[in-house]
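Let me begin by handing over the structure; questions about it come next.
Apart from one protein chain that is not included, each protein chain of the complex appears where it belongs.
Up next, subunit A:
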Amino acid sequence: MHSTTLKRYSYTLAIPGLLLYILFFIIPAVGGLALSFVKILGFNLSSARFGGLQNYVDVFTQPNMRRAIGNSFIFALVTTIFKMGIGLSLAIALNRKMALTNALRTVFFLPAVINTVAVGLIFSSLLHPSNGLVNGFLRAVGLGGLAQSWLVDTNLAIFSVCAIEIWKWSGFTMVILLSGMQTIGRDYYEAAEIDGADGVTRFKYITFPLLLPAFNNALILSIIGGLKVFDLIQATTQGGPGSATEVFGTLIYKSFGAGRLGEGCAASIILAVVIAGIALPAYKYIANREVEM
C-alpha cells in the first residue's frame, strides 16, 4: 500500500517534466520527421504536398554538399584530436596541488563561457590579414613569412576555425577529465610507487584506464559538437569566403532560410542519423574497455 502511494506520488511529480519534454522535444521531433516528407516553400501551406524521399535526395544533390560533408568531418576530427590532447595534458598538469592550480584551472576554462558570437568577432579582428594582431605580431618578431590570410584563404580557413574551437573548448575537456581523475583513489598510486612504477607507467596502467568513462564522455561530446558545428562558423566566416568553410550546420540553416522547410528537416534528420551512427559505436567501443574501480 505504502509503496503504491509512493509510486503514484513520484509519477505525479514527473508529469510536468514529461509534459514539457513531450511538448518541446517529442512533438517537434515527430513534426520535423513528418515535415521532411513534405514539399513546401515557406509558409505557403496551400503548396504543401507529399514529396516522398525527394527532400532527402535534394539534400544530397545540394551544390555545396560534398564540401560541407568534407569540412564537417575535418572539423570534427581535427578539433576532437586537439581538444582531447590538450584537455588531457592540462588535466594531468593541473591535477596536483600547486600555488596557482585553481587560478590556472579558471583561466583555461574561461574561453568556454565566452559568447560564441563575441569569440567570432574577436578572432575575425585578430586574424585580419593586414590589421590583425596575429599577423602584426608575426611581422614584428621577424616572422612575416608566416603571416597568413587566416580566415579568408580557402585552403586554410577551415583549419583556422578549428583552432578557434580548440582554444575555446579545450578547457572544458580539461574540466571533465579533471573531475574523472579526482575520482581515482590514491591507493592505486601508492601501490604502484611501492612497485617502483614511473610516471608514464602509472599513467598507462592506472590513470588512463580508470579515466576512460570521463574520457569517453568528453570524446563523444567533442565528436557530436564537431559534427553539428554551426554557431562558431556562422560567427566567424558565415561558411565563406564563398562556401570554403561550409559545414552541414550552415547548409541546414540555408535550406530553412530559403524557406525549404521540408528539405531543412530532412537535412537535420540526416545529420542526427550520421551523428548517432558515429557516436554510438565509438561510445560502445570505448565503454567495453572501461575497467571497474
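Criterion: a residue touches a chain if its C-beta (ideal position, glycine included) is under 8 Å from a C-beta of that chain, and two chains touch if they have at least 3 such contacts; residues count from 1.
Methods note: contacts and distances are computed from a predicted model.
Looking at the choices "Fe-S cluster assembly protein SufD", "Phosphate transport system permease protein PstA", "ABC transporter substrate-binding protein" or "Proteasome subunit beta", the name in the UniProt record of the chain not drawn here is "ABC transporter substrate-binding protein".
Among A:G70, A:G185, A:G257 or A:G277, only A:G257 touches the chain that is left out of the view.
Which of A:N115, A:T154 or A:T201 touches the hidden chain is settled by the complete complex: it is A:T154. Across the interface with the omitted chain, subunit A contributes residues 39-47, 49, 58, 63, 124, 128-130, 149, 151-152, 154, 238-244, 254, 257-260, 262-263.
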